[in-house]
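Here the complex is missing a single protein chain, while all its other protein chains stay put.
Now for subunit A:
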Amino acid sequence: MKKRLNQFNIVIIGTGGQGLITLLQVLAEAAILEGYDVKTSELHGLSQRGGSVEVHIRFGNRIFSPLVKQGGANLIISLETQESIKACYYSSQKAKTIFLVNNFIIPIPEAKLLTINQISKTLKNFSQKIILVPASNICQKELGTNVASGVYLLSLAAFKNLIPLKPKSILEAIKKIIPKNYLDINLKTFKLASKNA
């Protein structure tokens, strides 16, 4: 028997329409495959229309709250660079929060955007480990589409041991959750992440 995990808390942040809920479903299935209890929280409706969205997933021995508490995230995955800052609420030294950030900007109408340097500097106040990955650009370049850049980041996190789940479980979960029409591109994305990890 391997050592059982008490709890692992992930916040995924991005903008509506980037497929955050799919990532939650994949993670939840993978956690179940490894025998963990799991809770997730997500938002639908108005919040989907391109606004800021954050979703939560927690897994471990016994999980009650679907929400990660303030300063309680072990991993923050940000699908867009500007949004990563909004997740600082969930990061802390105590939780040893790791930021895995897609280096990819979706403009905000009529707003002044922060530069990558400003963002990195701010995140450093909250976390010892910040990983910036141009996931959307890599996917676009290698696969001709960035539709699965979230799955790229997630797979990368598994291969880099940023998530205590086996890449094999993530792969199984992808096969179960992703609809047929998109499965092929997602499997290719997973492979690409394994190569680049």
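Here is the rule we use: contacts are C-beta pairs under 8 Å (C-beta built on N, C-alpha and C of every residue); 3 or more make two chains touch, one makes a residue touch a chain; residues count from 1.
Going forward, contacts and distances are computed from a predicted model.
Taken from the listed names "sn-glycerol-3-phosphate ABC transporter ATP-binding protein UgpC", "Nickel-dependent hydrogenase large subunit", "Beta-ureidopropionase" or "Indolepyruvate oxidoreductase subunit IorA", the protein name that UniProt assigns to the chain not shown is "Indolepyruvate oxidoreductase subunit IorA".
Within the complete assembly, A:Q70 is the residue of A:Q70, A:Q128, A:T145 or A:N161 that touches the hidden chain. Although one chain is not displayed, subunit A still touches it through residues 15-16, 24-25, 28-29, 32, 37-52, 63-72, 82-83, 85-86, 88-89, 91-95, 108-114, 118, 122, 125-126.
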